[in-house]
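Note that one protein chain is taken out, while the other chains of the complex remain in position.
Up next is subunit A:
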Amino acid sequence: MLLSLEGATVRFGGRTVLDAVDLAVAEHEIVCVLGPSGSGKSTLLRAVAGLQPLDSGRVRLDGRDQSGVPAHRRGVGLMFQDHQLFPQRDVGGNVSFGLRMHGASRREQSDRVRELLDLVGLPGAAGRAVAALSGGEQQRVALARALAPSPRLLMLDEPLGQLDRSLRERLVVELRDLFGRLGTTVLAVTHDQGEAFALADRVVVMRDGRIAQSGSPLEVWQRPADAFVARFLGFENVVEATVGDGVAVTPWGKVPVPDDAPRGTRTLLVRPAGVRLVPADEGLPCTVAARTFRGTHVAVHLQPDDGPRLEAACALRAAPDAGDRVGVAFEAAEIAVLGGGLAP
């Protein structure tokens, strides 16, 4: 493993920000840590970089314990959330900074700066002042600066956080393509699930300083580990249920579940696509509380006569209006039985 954390723990005062985290990143792997703000994901990066000392546990790079190795000797790169470009240097001066620190010759520096600025799509920008750059351009310069010394591990803190949506969506594709070509090992953190799923080979979801789930984007999306992960991913139809043979008893009545579902008192996730609208006299009777336009579909919020609210995904034309009476039927294929305790 290129990077491994073993029981990494950091406390700020009485608060445990990283709680015995174990994490391994293989060479050429792109791992994205996903979590709400305050879940400890930035602290994780700082601990690996050597900017935040651990209270216990260890960080290994290439198998070597990094205790006592200061940040500037770890050979990892970190792209800061708000870039932290050096204001008194121009673009070239920023990109070549790490090369100078590693004693590269002037010639090597200028060649590498040109190469990297081409790579991030800012050819010929070396002489520009960083204050004159747009947000997206600063982002690219920060990336070039972090890549320049060829770090064995590149870490990105909310890499696309401050950019507008269309730019973000374009850049995330470019980044994945770039890292693939360069074979860079990447550990990124973000609170944006879209970004994480688009960028990562593997997604790690964090909650309160612990790892809640780790897996491929598809695995995490299809089978959230517990109610917290499901709700963090934006699913609202999460309830406690008693799972029996092919059917579960829920506040919404009996709901079909996949045959291989584990039995007992469980947490049940009903994806919006699994909530099918039927005429009012069939299925679970509900009133349409609200509808939200989502571009490709309409999210319909339903208030059953009995039980918690439900969200359904509807085709644009088929969506009912607020106040309409409808019935609901459930599709077993879009229902998952989750592990872990029930979310509040």
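Here is the rule we go by: a contact is a pair of C-beta atoms (placed from the backbone, for glycine too) under 8 Å apart; a residue touches a chain by one contact, two chains touch by 3 or more; residues count from 1.
Definition applied: contacts and distances are computed from a predicted model.
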Q) Quick one: the chain not pictured, UniProt calls it what, "Thiamine transport system permease protein", "Electron transfer flavoprotein subunit alpha", "Aspartyl/glutamyl-tRNA(Asn/Gln) amidotransferase subunit C" or "NADH-quinone oxidoreductase subunit M"? A) "Thiamine transport system permease protein"
Q: Using the definition of touch stated at the top, determine which of A:Pro70, A:Pro279 or A:Gly323 touches the missing chain.
A: A:Pro70
Q. Which is it among A:Arg60, A:His102 or A:Arg128 that touches the chain not included here?
A. A:His102
Q. In the whole complex, what residues of subunit A lie against the chain that is missing from view?
A. 49-51, 53-55, 67-78, 80, 82, 84, 86-88, 97-98, 101-102, 145-146, 148-149
